[in-house]
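One structure below.
Of the protein chains in this complex, all but one are displayed in their positions.
Per-chain numbering from 1; labels A, B and C assigned in written order.
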Amino acid sequence: MIAFLKQHTTTAELKLLTDKLSSYGFSAYNALNGAALVLPSANSAMLEDIGIASAFEKLIDTNTPYQFASRAYKTTTTFTVNNVLVGNTHFNMVAGPCSVESEEQIFKTAAFLSKLGVKFIRGGAYKPRTSPYSFKGLGKDGLKLIHQAAKEYNLNVVTELMDLSLLDEVMAYADIVQIGSRNMSNFYLLNELGKINKPVLLKRGMQAKINEWLLAADYVLQGGNEQVILCERGIRSFDTELRNVMDIGAIALLNQLTHLPVWADPSHGTGIAQIVPPLAKAATVAGANGLIVEIHPNPAKALSDAKQAIAFDTFEQLVSQINSLVSESYSSKSQINAGAAIA
Amino acid sequence: MIAFLKQHTTTAELKLLTDKLSSYGFSAYNALNGAALVLPSANSAMLEDIGIASAFEKLIDTNTPYQFASRAYKTTTTFTVNNVLVGNTHFNMVAGPCSVESEEQIFKTAAFLSKLGVKFIRGGAYKPRTSPYSFKGLGKDGLKLIHQAAKEYNLNVVTELMDLSLLDEVMAYADIVQIGSRNMSNFYLLNELGKINKPVLLKRGMQAKINEWLLAADYVLQGGNEQVILCERGIRSFDTELRNVMDIGAIALLNQLTHLPVWADPSHGTGIAQIVPPLAKAATVAGANGLIVEIHPNPAKALSDAKQAIAFDTFEQLVSQINSLVSESYSSKSQINAGAAIA
Amino acid sequence: MIAFLKQHTTTAELKLLTDKLSSYGFSAYNALNGAALVLPSANSAMLEDIGIASAFEKLIDTNTPYQFASRAYKTTTTFTVNNVLVGNTHFNMVAGPCSVESEEQIFKTAAFLSKLGVKFIRGGAYKPRTSPYSFKGLGKDGLKLIHQAAKEYNLNVVTELMDLSLLDEVMAYADIVQIGSRNMSNFYLLNELGKINKPVLLKRGMQAKINEWLLAADYVLQGGNEQVILCERGIRSFDTELRNVMDIGAIALLNQLTHLPVWADPSHGTGIAQIVPPLAKAATVAGANGLIVEIHPNPAKALSDAKQAIAFDTFEQLVSQINSLVSESYSSKSQINAGAAIA
Partner (left out) sequence: MIAFLKQHTTTAELKLLTDKLSSYGFSAYNALNGAALVLPSANSAMLEDIGIASAFEKLIDTNTPYQFASRAYKTTTTFTVNNVLVGNTHFNMVAGPCSVESEEQIFKTAAFLSKLGVKFIRGGAYKPRTSPYSFKGLGKDGLKLIHQAAKEYNLNVVTELMDLSLLDEVMAYADIVQIGSRNMSNFYLLNELGKINKPVLLKRGMQAKINEWLLAADYVLQGGNEQVILCERGIRSFDTELRNVMDIGAIALLNQLTHLPVWADPSHGTGIAQIVPPLAKAATVAGANGLIVEIHPNPAKALSDAKQAIAFDTFEQLVSQINSLVSESYSSKSQINAGAAIA
């Protein structure tokens, strides 16, 4: 449960409360910069019983291990990224190359996205690569390039933060800070992201259970940063025909379990360009709030993940199909978290 | 590769051919009731080289372990089940209870489906249950009931064959013979299904790779029965929030790899009624040719799989949504194997 | 729970009992040829409460979904296969080729095993193959050959039953009837095996949970055949370096959960000959009661699974190492179900 403290609770009063809780066997964790306590094993009835319920401003029984990601805490989340609405009934499209490779590549991509009305550009500057002997991105130069291209074309930048030591650098150039699959359980990093004031795109770990993913979101949320977007990007299974198994059911389930926006990454989810459009559509009708897709001016020449990047013309077709699916969803099904038109 | 024999090849000529092949280290397997040979490790150039290419009517290089399921063999498959078209651009809907439970239940369901224009009813008579201490279906009585209900309402019956010893019984009452997930690798049974003249609905094993699934289809196809429908029903993963992980990417991929119709079962794929409609839609836009959905007049009272059955009104809404998605797919994307309207 | 009926319970008395149980919402399933009822959702206290506890001979609360496989039912199982003891503190070694290929091959193998003191020979006559275009065994001729070789050298035959239609044939030549991984969930077949009087070697399904495996054993046990051996043979995972992941932990856990003997098959478990000996030893010290190992007079020439067969000299070394591990286990650790010397 979450127990909100009254505004002028003193340190001494707080100590009395936590001592009392502790004497009854309840652990308490500070959250929201001291505005609330999380009591994982208690509920409001128990606090009534031990006579301290009235010492709190508000009590929320969550009945889930995750607290701030739960629908008990909140039924919907909406925020803006430089005036673009994210979450709830809004649908967002993000596209761009796996890696920022050159000025020409990233400006060409930005111009193309701008023309289509897409508001977000993605591109890796620091790339997590399984092998130390692979292209690892342009680093800070890559960040600068994607930032310049985005400014020129009025786009927002989504790029990955690989390590805490790069936080300031990434914060300077990104509009949404992406946490990659391999870092979803990097709790030390997540904890620090609770203190920043930019949205966090939290990709699902390739082996993460849905509950674990929501707990990872709680690491950020409990710190006070409520701008978290979940992103399904495929899980690892026994089948190797596709790069991953895109867990479309998880998208539908998350719409029941959480108020957070859920995006989908069909590029990493499938690893094969031809399979990206059908999976993008599948994620959309299953209830995703957004898509993040790898595109490249010349997919065959991409320096990383060449097999999964789609060409500009294919992407243009896809945007039109997604727009049509989103419009239909919006008009006929108020239950689905999908906006009137993609942004 | 597949090598088609000339029509009047004698036994002696065939022996000469296979001896020659054997002397070059090529194994040959009879297929299509003696009309063809499958040579897993040869190709037509090799047969040219050893001078026997001209002894065959036609040579097809497949380049895949599966032969008759490959697109090299055939680019599309269409067949009819009592005048209802299946495969290619046609879309079929199948619905009904997990188990046939009573006359009232199954006739009520049949009447409802008929009213919606759905042409197929599903229902288990012999149920494979993980525990020996669970309801295992009404057996032959169940088969008779679903057959009567189907006749009354002009529906086709889809029901499971659990063992070869039940083949005659199931053949007498089923229009499509379903092979469940647990029997996908029952090669002895599949082999016998190559000899029947009814369509086979081959569900994916919960642990089957896509290649293995297509090889299982080949067990049926090579016997001469070309009416095989593949059905994705979710695979087993580490996550336990949903019953299975529905592999929507597999549906899209199969449209590239095979000419066989691909149906989807979002009920077993997810195990939770609320998640069935979004996954049904996802499978449809990803390129499925049909859906098989568990419905029940009173889901809470279902004797098996109660949690995943959807109520009649929810199903009615779903049919309307699927019809709209299928129509749109048909008009705008000739690449997708989805028909103009569901049958 | 299991409720044993009094010996002279009449049909009428039984009906009264099940009606009463039913009226309280308890389902009852016949087991042990009418000698007992299984009540999955009841316990003895509940039967006391509704006043029918005394109508039974004995009540066993199992607290597990599986009943006859549980340690509540029995703490240890021992039986003989033609005078060779199986189970409890006895350790058995089974070896032989993947497939019976020729008289020479199988007699050579039998002579070799006999010399080493091994009492069981394995060999497939009907082989389940993923592809229809693979060697599928010699069929009945294979069964006859392994039977003759075994008789000549005083060995017992372990061979696979693929389909119910082959039951009589296999029963005529096998001493232990093996159910392969792909048939572990073939409940119709398992049910029939409850009626035979030969031991059943039940391999774990490649994606079966331990609970599901024990329930599969219960399908056989509840029919009255108490000679069931479980065999761990590796599970399917995301890693493809080895054929399967051998779940050694399952062996240790099964020694806590069940009274049934647990054997291990490191050949299918790893798929690579060099890894078979270390895994054979690992399974032994983890508490296995036996090993089933693929050996071949000339592994490179094996018609199936050539990569995982070990040569005779390697096997001879392995037997000596296993004997030493088993002796040590027996002398120092009475907790481990391993015999004084292998049979």
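To be clear about the criterion, contacts are C-beta pairs under 8 Å (C-beta built on N, C-alpha and C of every residue); 3 or more make two chains touch, one makes a residue touch a chain.
Since the structure is predicted, the reported quantities are computational estimates derived from the model, not experimental observations.
Asker: Could you tell me which of A:183, A:270, A:289 or A:308 touches the chain that is not displayed?
Answerer: Candidates A:183, A:270, A:289 or A:308; residue touching the omitted chain: A:183.
Asker: Quick one: say which of B:54, B:154, B:240 or B:320 touches the chain that got left out.
Answerer: The missing chain is touched by B:240.
Asker: Name every residue on chain B in touch with the hidden partner chain.
Answerer: Answer for chain B: residues 236-238, 240 touch the chain left out.
Asker: List the chain A residues touching the unshown chain?
Answerer: The list for chain A reads 27, 29, 38, 40, 65-67, 126, 128-135, 162-166, 182-183, 185-189, 191, 206-207, 212, 215, 218-219, 222, 236.
Asker: By the contact definition given up top, give the residues of chain C that touch the hidden chain.
Answerer: 207, 209-211, 234-235, 237-242, 245-253, 255-256, 269-270, 272, 274-275, 278-279, 281-287, 321, 324-325, 328, 332-333, 336
The rule we apply is simple: only the chains that are shown with their structure count from here on.
Asker: Determine how many degrees of rotation, between 0 and 180 and to the nearest 5, align the Cα atoms of chain B with the equivalent atoms in chain C.
Answerer: Rotating chain B by 180 degrees superposes it on chain C.
Asker: Report same or different for the chain A and chain B interface, where same means the shared residue numbers exceed half of all residue numbers found there.
Answerer: Same, since over half the interface numbering is common to both chains.
Asker: Distance between chain A and chain C based on Cα centroids, please, to the nearest Å.
Answerer: For chain A versus chain C, the centre distance works out to 48 Å.
Asker: Roughly how many whole angstrom separate the Cα centroids of chain B and chain C?
Answerer: 32
Asker: Could you grab the centroid distance between chain A and chain B? Build each centroid from C-alpha atoms only and quote it in angstrom.
Answerer: Distance between chain centres: 37 Å.
Asker: Residues touching two or more other chains, restricted to chain B: which are they?
Answerer: 207, in rising order.
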